[in-house]
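Apart from one protein chain that is not included, each protein chain of the complex appears where it belongs.
Now for chain A:
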């Protein structure tokens, strides 16, 4: 690119952007052939390419663009109607332009690309007989009148009478109607504007400004000014945005990663010292770092539209070649994803879309026979969900044939016949993600060769995401990708196993269970360790055994209930320490073969910690497919989005901390003199139990004055027969909060922050808060502190 010169480089970049837009517009034009807006926009874009290529002396490019432009001008002028054939020829033309540009980019010359055959096609299309000639001008006139107030600048009527300059490039979407601007500026009366608009609707072809001026309802200078301000928004957008090198953003992101790390170390050190001034500064530093990190992340975010923009074309071409009718609906185009993730999602998503058109949606005859409309609908949906972005590809086709998948899986030796009978239909559907699996009756050049779904799965899992499928016979199939927001920084739990510390991505962790050997214990089913989790058997993996370390005991350990590959299992570790945000560092390539590690990170103490790859751990430990599986879709649905949660709002120092009300058992006041000490811990006697106290102020680092008075306010939290009292300064209120208005927090024991009653309030994660305060709490509590059963 360098030797091409800056102008050519810029031309290429701009043209590629334009071409993508033209692709989209052409496909939309096919849907609404009467849209003069679309034709004009396509025309302008091609015209720009033609003009610039002429200027840069790319004569073949100019010639091809000219041919396309000629055909478009006939469409624009209504000389011939928009037909699917015309659209096809125009798309072919655009492809020709693309390959010319590619050739210019690679070789610096355009001479080797064949354009003559395309031009022949374009000419043939222009000479094609057009029966629709008669009605075309009428169709062209109609939208002009409709769009008159908004798309003023586009109407071909000259503006002779007014001194206003014509607006150079109309920007229909961003523009305020002229009448509105005039009214807001006080230069015209609302009544007069409505009258003028009414006149336009009734067939007056003059422009709004002209009518108002002719009737003497406004001043020429005001119209002039209004027209200029109409054009203004575009200019300001161009001025407020700059192009930035992606490498620079990557460097900044890396540096912020280092900063997060340094902050973690600092905060840890400061906590140990316990100086309240320093703690406050450290927390402020923490806040600033988080904001900075969020800001940098944001610069790398792009709307998913970037990768969706190519799909209308894919769907159109494919459905045409298969003789199907498919309507593509996109929801949540603005959902943003990290740039690098977008790249990684692009191919899997395209594959899913092609697959849905090819196999999901039936042909018109079959649809009609099934009592559905002949046109199938393919819906792309993107939305945020709990720190992830979900992307769905949903069709309203025949749905997956579970029996056939099961039969195929048995045939391929992936399942035993006796397994099938006991399997959930969703588990059977998930078999399509196995390598070499295809139920397509015939192999097409699109899909059905058994390469694809497993690649989709691998690619998505490589970026820490997940794929699932759900289908209803006769109603359609939903493929769902769950993608992390970013690659570089993840929430993780640090755990101890033997003498070493490991990091587990929190996204995989469902819950933690402490095994005391008494009320909770590990059992063995002919040598295989299992745990009864709420009555169901959970297969267990011992991390020490999996890593080839010395195997420890079964008591005083933790089970991390994990989910990976849509499969649920428990991992036994010695201790769970805390949660923190860790910066993922790529692991030296020589360890890729081991497969157990997703990466490495620098822990708060400066040592390197290995990040475990939960799904490969499950695979390596030979968890069979018939071990308990949990459907990802069902799970995430159950957790619900945006539902109201009732919170108990408390004051801790100067901070507000909210505790989910459903975890609260009782609110109590204890006289201060009833507080006793057991070891280093504060306890009170309560209803025949010894109740340990956890001071939230200490836990959250909000060291302040001890509240005055003879009593302390506590929130009693109980789980599994054990209780703990969280000490707060005062109970404020009970409030309802929609989970939507949250921000992730970076501190132990906090889920995030929300604004409740106009105050920033931190949301406490009770279980984790207790664990963070004292990882051994559950063991001590059950062994000797809870006297009463």
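Throughout what follows, contacts are C-beta pairs under 8 Å (C-beta built on N, C-alpha and C of every residue); 3 or more make two chains touch, one makes a residue touch a chain; residues count from 1.
We take it that contacts and distances are computed from a predicted model.
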{"item": "Protein that the absent chain corresponds to, by UniProt name, given \"Response regulator\", \"3-hydroxyacyl-ACP dehydratase\", \"GDYXXLXY domain-containing protein\" or \"Chemotaxis protein CheW\"", "value": "\"Chemotaxis protein CheW\""}
{"item": "Contact residue for the chain not shown (choose from A:79, A:513 or A:549)", "value": "A:549"}
{"item": "Listed residues A:7, A:510, A:594 or A:755, member touching the removed chain", "value": "A:594"}
{"item": "Chain not shown: contacting residue from A:500, A:575, A:619 or A:681", "value": "A:500"}
{"item": "In chain A, positions touching the absent partner", "value": "258, 261, 500, 547-549, 585-591, 594, 596-597, 600-602, 606-610"}
